[in-house]
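Excluded from the complex is one protein chain; the other protein chains are retained at their positions.
Moving on, here comes chain A:
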Amino acid sequence: MASITRASVSMPSLSTSVNQSQRRISGMNSVSFPVSGRSMIPSLRLQRGLQVCCACQAKQETVDKVVAIVKKQLALPADAAVNGESKFAALGADSLDTVEIVMGLEEEFDITVEEESAQSITTVQEAADMIEKLVEK
């Protein structure tokens, strides 16, 4: 779930683009979507303490997809509490599960993950961040 500092706000003109294929994000010339999600588009800053960033919305969607793939691989119940901070190993993923999860992510996002990258992802958020980087290419 988005924390209060990263609340997602639906902006009609932008959300349609964001909800389309992830790959389109990098093709939008008029608005920049920072990979890290920390810097913001000034016009979208609503008030101090409440940061709105469309890259965050894309990230939440990515995180949700990663969560779904992880839950499916590990046969977790749909209501299992899995979020960005969840570690694969702590959820019970062994090395075969982790490789299968990466394979699932490759298929879902149409990316290729090299072994070096695959080895370094240990949490849902790290997987989502890696996907964002690969999708941007």
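We take it that contacts are C-beta pairs under 8 Å (C-beta built on N, C-alpha and C of every residue); 3 or more make two chains touch, one makes a residue touch a chain; residues count from 1.
Note that contacts and distances are computed from a predicted model.
One chain of the complex is hidden; its UniProt record names it "holo-[acyl-carrier-protein] synthase", one of "Pyridoxal kinase", "aldehyde dehydrogenase (NAD(+))", "Membrane magnesium transporter" or "holo-[acyl-carrier-protein] synthase".
Remark: the residues of chain A touching the chain excluded from display are 72-73, 87, 89-92, 94-96, 99-100, 103-104, 106, 115-116, 118-119.
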